[in-house]
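Excluded from the complex is one protein chain; the other protein chains are retained at their positions.
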Amino acid sequence: MPEMKKPFSITLQVRDYECDIQGIVNNAVYQNYLEHARHEFIKTIGLDFAALHARGIDPVVYRVELDYKKALRPGDTFDVSVAMEQEGRLKIHFLQKITRGTDDIMHGRVTAVFTDGRRPIAPPPEVADAMLKWEGRE
Amino acid sequence: MPEMKKPFSITLQVRDYECDIQGIVNNAVYQNYLEHARHEFIKTIGLDFAALHARGIDPVVYRVELDYKKALRPGDTFDVSVAMEQEGRLKIHFLQKITRGTDDIMHGRVTAVFTDGRRPIAPPPEVADAMLKWEGRE
Amino acid sequence: MPEMKKPFSITLQVRDYECDIQGIVNNAVYQNYLEHARHEFIKTIGLDFAALHARGIDPVVYRVELDYKKALRPGDTFDVSVAMEQEGRLKIHFLQKITRGTDDIMHGRVTAVFTDGRRPIAPPPEVADAMLKWEGRE
Partner (left out) sequence: MPEMKKPFSITLQVRDYECDIQGIVNNAVYQNYLEHARHEFIKTIGLDFAALHARGIDPVVYRVELDYKKALRPGDTFDVSVAMEQEGRLKIHFLQKITRGTDDIMHGRVTAVFTDGRRPIAPPPEVADAMLKWEGRE
């Protein structure tokens, strides 16, 4: 899979119930934001996980790394970006950033592998195809 | 279905991430507590929703009423009770209370109906059977 | 406080992590949606709860009634509306609807009272003032 050149991004707003006693967004909620952005990305590029699932192929998150830079506060508007890169034959990294204007809020790297139910497999060609199509490189 | 005489109860503890900016449990989280207690109750009395689902029968929550009396705070230990009663031919009410020692925290009434996928149906006999068995009245 | 004539509304989208094993939005999550819409409404009409809090006055939710009509599903876009009405001297009802296009998803009534820390008090004049201003009736 080639390197992805054009990151995908969505804009969200903090909801009060996502904040905890410290008055800032709870640490775990950032993972909700990252997941939502990945799923929107996957839908946007037209990757059909249901069709892969019907063939017995599923992605699994197996490592998450999160670097907390600054905290989000009630009412903040922020962007969540997604880029994708492959490492070796099996691993796909989702490189994600949360930013609030010029402030870096979080850098995240979410590593997934595809499995056929028994063992890890190389990402199916649909993944690279969808990404290239989205980047207008197909 | 006869009136249920012996309420079911579980004990839980507030987790910090369930609290919001006011330093108390967020209003929506109480519904999580109530749902968890209902599901534990259903498992405990041996009611098999998966078996009903396989026959096309599913319960649906269609009304929730919550009376907030006092707030739960970080670290609080509390009890969540469940009783069940039928109204008319179709409705089942789950009568629930959250208490902290002698403090009333919440009274809730969650009304469910069973459907066969097209229309509401009377609760299947398994429901009353499981309840009576649990109450030792079978 | 006069009757509110112009409901407030926000548009949201279901996020996958808000859905449960049944593949639909979990019952408790609707309360998050309702709360978020109420808080946006309160900010939009310019009601300053922090300023009231500084004078020892706080609103407290004391009853919630939710009528579930249809379920929201992954990716659904929906609207959450808020209207406000007073009952008697003390109670304020937030009348809320969740709709998806022409589908009624939920009707909710959230009842709040203001307290001065010891007992319920009539809503401070700022509440009616902000509402009238928002409705262009001031």
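As written, the chain order gives the labels A, B and C, with residue 1 at the start of each chain.
Heads up, the rule we're going with is that a residue touches a chain if its C-beta (ideal position, glycine included) is under 8 Å from a C-beta of that chain, and two chains touch if they have at least 3 such contacts.
These numbers come from a predicted model, not from an experiment.
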Would you mind spotting which of A:66, A:95 or A:128 touches the chain that isn't drawn? A:66
Of the residues in subunit A, which ones touch the absent chain? 26-29, 31-32, 35, 60-69
Contact set of subunit C toward the excluded chain (per top definition): 16-17, 19-21, 23, 26, 28, 74
Where does subunit B touch the missing chain, residue by residue? 15-17, 32, 35-36, 39, 43, 75
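Following the convention adopted for this analysis, only the chains that are shown with their structure count from here on.
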Suppose each chain is reduced to the average of its Cα coordinates; what separation in Å results between subunit B and subunit C? 25
Scan subunit A for residues touching two or more other chains and write them down. 16-17
